[in-house]
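Every protein chain of the complex appears in place save one, which is left out.
Showing chain A:
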């Protein structure tokens, strides 16, 4: 039944209400800095809601990427632009309201047709033993729908290279604080090992390449936030950023040449292939998002 509530739902109601209020405040406030702060709160709360909806994989990525790194990017933009928030014309407001209202009606109508049913979940669980990994999300991500993930890695690589080709020389925002410097230096090795552990966990439990990569990106951005440059040459960072796309397509092509088909792993080799791909995506996601923050190689 769709319309049913229980005693535990108080938590859901409170979280959802807070999420909605933070979204409203973020959209309504005149000050863009304030909007950015409320957006970070919004991202964190939506991460908590993913946990309530039994999606811990998504929660890990949302809290690090959707909240922290997007927030930092927005702060970079707020500091760089001095544009005032002008009031929109009445005509614009009218048609915006009209479009939103139409979509509300359409979606409410759609809501009445939704039923509780088995979608493709049972198909995934039936074929899980053929994928080489025990975690259903990673089986979908890297085996059943590996082509999507390959293209996704391609999209983020292209986005970062588009960003670099704009050639902005603006310094990334940093905070010159000795405490943050020491803390980020102390914590970076632990973050590297823990993110590697999360990536390894992806083969049989919650975790995976994107979660680990997001965590490592957070650690690297924290390191850069203290005004320090990574002790790596630009050419090495370049290799790291390209690793995901390169290794993923090479493995796909290798199996195509061996006669299995593009990105179709034979059963006995699937676990090791997926782990190699996960490692390459881990390192390249982390360095691509770090480059997105720092704005240069």
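Definition applied: a residue touches a chain if its C-beta (ideal position, glycine included) is under 8 Å from a C-beta of that chain, and two chains touch if they have at least 3 such contacts; residues count from 1.
We take it that contacts and distances are computed from a predicted model.
Asker: According to its UniProt record, what is the protein name of the omitted chain, chosen from "NADH-quinone oxidoreductase subunit J", "Na+/H+ antiporter subunit C", "ATPase" or "Aspartate carbamoyltransferase regulatory chain"?
Answerer: Listed in its UniProt record, the absent chain's protein name reads "Na+/H+ antiporter subunit C".
Asker: Could you tell me which of A:54, A:176 or A:268 touches the chain that is not displayed?
Answerer: A:54
Asker: From the listed residues A:96, A:234, A:254 or A:267, report the one that touches the chain absent from this view.
Answerer: Only one listed residue reaches the unshown chain, and that is A:96.
Asker: Going by the touch rule given at the top, which residues of chain A touch the chain that is not shown?
Answerer: 2-6, 9, 12-13, 16, 19-20, 23-24, 26-27, 32, 35-36, 39, 42-43, 46, 49-50, 53-55, 57-58, 61-62, 65-66, 69-70, 73-74, 76-78, 80-88, 92-93, 95-97, 99-101, 103-104, 107-108, 111, 114, 116-122, 124-125, 136-137, 139-141, 145, 148-149, 152, 155-156, 159-160, 162-163, 166, 168, 170, 210, 214, 285, 288-289, 292-293, 295
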